[in-house]
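A single protein chain has been removed from this complex, and every other one stays in its place.
Order of writing sets the labels: A and B. Residues in every chain begin at 1.
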Amino acid sequence: MPAVAMNVNGNAVSGEVEPRTLLVQFLRESLRLTGTHVGCDTSQCGACVVHVNGKSVKSCTMLAVMADGCDVTTIEGLATDGSMHPMQQAFMDNHGLQCGFCTPGMVMTALDIVNRNGNDLNEATVRKELEGNICRCTGYHNIVKSVKAGAKAMGE
Amino acid sequence: MVENGIGASVRRKEDKRFLIGKGNYTDDINVAAQTHAYFVRSPHAHATINSIDTGEAMASTGVVAVLTGDDLAADGIGPLICGVTVTSDDGEPHRAPAHPALAQGKVNYVGDHVAIVIAETLAQARDAAEKVDIDYGVLPAVTDTGSAADEGQQQIHEVAPNNMCFNWPFGEKDAVEAAFASAHKISTLDLVNNRMVTNPMEPRAALGEYNEGTEEITLHLTTQNPHVHRLVLSAFNNLAPEHKLRVVGPDVGGGFGAKIFVYAEELVVGWACRKVKRPVKWTSDRTEAFLSDAHGRDHVATAEMAMDENGKFLAMRVMTQANLGAYLSTFATMVPSYLYAFLLAGQYTTPLIYSEVKAVFTNTAPVDACRGAGRPEATYLVERLVDVAAADMGLDPAEIRRRNFIPVDAFPYQTPVVQCYDSGDYEAALDKAMAMADYDSFSARADEARTRGKRRGIGLSSYVEACGIAPSAAVGQLGAGVGLWESAQVRFNPTGNVQVFTGAHSHGQGHETTFAQLVTEQLGVPFENIEVIHGDTAKTQFGMGTYGSRSLAVGGVAIAKACEKLIAKGKKIAAHALEAAEGDIEFADGNFSVAGTDKAMNIAEVAFTAYVPHSYPEGLEPGFDENAFFDPLNFSFPAGTHICEVEVDPETGVVEIVKYTAVDDFGKLVNPMIVEGQVHGGIVHGVGQALLEGCRYDSEGQLITASYMDYAMPRADNVPSFDVDYAPTNPPHNPLGVKGCGEAGAIGAPPAVINAISNALGIKHIDMPATPENVWRAAQTAALG
Partner (left out) sequence: MYEFSYHKSASVDGAVEAMNKAEDGKFVAGGQTMLPTMKHRLAAPSDIIDLGGIAELVGITVEGDSINIGAMTTHAAVAASGDVQTMIPMLAKLAGNIGDPAVRNRGTIGGSIANNDPAADYPAAVLALGATVKTNKREIAGDDFFTGMFETALADDELITSVSFPKPTAAAYMKFENPASRYAIVGVCVAKTDDGIRVAVTGATPCVHRGKQLEEALKGEFSSAACVGVDVPEDQMNADIHASAEYRAHLVKVMTKRAVDACT
């Protein structure tokens, strides 16, 4: 089985995987980082979004071996010293989550939105940018609010 | 107001773990020596099974076991059951075909379970599943709701001639006919309530463990009601005695009804882990979810309204054909019957209603409750028919509603269809919604849109729903196999913090926060010292779980009652400690005090005293830990008016929701932030049904919409932000003054959206989902395109 080594949330990790192992399977099953979820098998729901080399990707649509040598950030890697990242805090403050299942992917996508669009986001931009993340609980209203507020907080 | 008490938009206790990736969903749980299961499912909608050869699969790498329906039958496991009886017009109970958890000789829909393959890894299980050799004898399939019972149709189950499950007439047929005969005007509408796939974002999963020493099975499940699962799996499916079966519903990623039911996979995993003496884990992928989760809705109906010359409703007649799928899911029969026909009065004084529901079997996935369950179907039909009636009478849709509303002073109001509404002020909600939606200046906006080649429409939906499903005696009379109360235990620890055990189950609703608010309000214990525990039959007392927007209205009251018992006991303890008469002890803000003095002790001190009863009232039990059950006297009847404004591009048929207003009556709000979130989510579920979501099978029974590539889920850019407000009334029978809020949006939204589109195009009706092509065609017909 091929060996993979990558840096996940600042930690060097390695393992042997079948080539058909998806990145999300490696994260969830080998590393037991179960914050990243799987909600579909057609690369649409976004529950599995992580950052690879600083960019959002759907970890259900990338082989673990493709991430060999990469820096990977998952939802578990955002909080520092026990305090939540401003985007996580914004989701809490604005009730941007209900069942929590889509939430890790939403937060990781939100950070990618801020990285590319800055801290002053309008509603239309956020809604368009969330195209690849499906939520059944919130009706998106409070997710949009959360992303805008989180983006603003990140700039402060 | 108590800090973090009732009425405060407290931030949720559950959020941190979800936000930092420390949620604990079923698939997140891994145990030593666990195996992985994959189900072999039927590729055919309707077929006999001539033979199953598992030999090659058994020999495949990593395979632990391959089990079929024969193995299940040999162990006497199953079949799956339906828990509610509906009596058909011939006086017989509904027809209930056997529902084996693994097929025995026949499959009846694509996705029907045939075998379970258990292997060391999921990939190995899936590899081996392809090697199970099944010889099918393919039969013609029945998929269409409207024609399933037609003469000459392929028969699916021997016990159900003409594919009929039941024909359930309800109401005074003759009186309704007489009213129609003498009516000034009759409005008629044929409509389809489109089939939906419920689609909680977390797919279903099960992890079964068997302890040979204790002979206990532990099942972690994606369930909305762990005790109901345990009860059904034990009492009806013969999996294990109730005390030897532990069901845990850990964090559950949304339910919306789909995780109420006892599914084949859950029973089979529970049985298989004992059989192979290894833990067995199964997690659905999304395609399996589309194939095998219970679906929702799927009615075809004809509705008629008889009116007098003032547009006053005299009588309503509704003929409905409802698709129940291939087998009866756990509560399937209740949805198109009691949860549907009993809501047909809507917000109106219609004195006579007659309904006939024909429920049919088809070669499709079983159909059961999906957010709203029966009530969205009833509301859509009523609120669409009212708009058609308004057009027929030349009245504004708001005006015809006003003329027929149950007046505010008529509550409690007995409808002709069983339900007695608790409280409501329908006109107040309508007025407020119309003001917020700027209804009166709509025509100016419509004119402006026309200059851009667009068509604007505005649609009202004045809904009422019945939730907090109860009381037990009533549902028992109707044929339910369960009671519908709720339980609570409120336990002080010696150090003064509190654990609240609820029989309700949270899968997004925020019970850990809302219920803690109830306790902090009532007992004065700081919010952060309260922990709400749910979802584990080994931890909590028997409870009925969460569905039908019942958790606060029923489960919340049980918590309040347990708190009352603690206060009563605390008074005895405080009286002893403070050397006062029990009758002189007052309780407020967490303190027991002697009336008229400054002598007091905090409830935490009382709790400590109860656990360290060195000096204690004679005859009083130690401990500070009370439980309560609450069986309400009635359903709860939330109501409101939703107004949707759309802009239609007649050239493409694209519909944009430009403004959406919701004014609801949920009684008292415990956590307004959470309530508003429930409304938002419900609205988008309803918008999804109205514009996007339509589950489709082809004539051979293949599911065409088996993934998000073809089943259109609402996404962030499909909807706007919403304007939400309230017009509360006080439901007199609910001790907390609360109503349910979880389904209101999904019930109110579909007719609001379709009424708006119909208004925009000047057409009588368009079926859901109003996809661009359907809207474009309607616009063509209306000569707008």
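Here is the rule we use: contacts are C-beta pairs under 8 Å (C-beta built on N, C-alpha and C of every residue); 3 or more make two chains touch, one makes a residue touch a chain.
This one's a predicted model, so the numbers in the text were calculated from it and none came from an experiment.
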Inset, instruction - Just name the one of B:488, B:519, B:713 or B:778 that touches the chain not displayed here. - result: B:713
Legend entry - Selected from B:133, B:528 or B:773 as touching the chain missing from the view: B:773
Legend entry - Per the touch definition above, residue among B:692, B:727, B:752 or B:768 touching the missing chain: B:692
Inset, instruction - Spell out, residue by residue, where the missing chain touches chain A. - result: 2, 18-20, 22, 41-44, 46, 49, 52, 55-58, 60-63, 65-66, 68, 109, 112-113, 116, 129, 131-133
Inset, instruction - May I ask you to list the residues on chain B that touch the chain which is not drawn? - result: 123, 126-127, 130, 287, 651-652, 692, 694, 696, 704-705, 708-713, 718, 771-773, 776-777
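The rule we apply is simple: only the chains that are shown with their structure count from here on.
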Legend entry - Centroid distance [mean C-alpha coordinates] between chain B and chain A, Å: 29
Inset, instruction - Mind listing the chain B positions that touch chain A in their complex? - result: 11-12, 14-23, 25, 27-28, 30, 123, 199-203, 251-254, 256, 285-287, 507-510, 673-674, 676-677, 679-685, 707-709, 713-717, 719, 721-722, 745
Legend entry - chain A - residues contacting chain B, complex: 18, 20, 28-29, 32-42, 44-45, 47, 74-76, 78-79, 84, 88, 91-93, 95, 97-104, 107, 123, 126-128, 130-131, 133-145
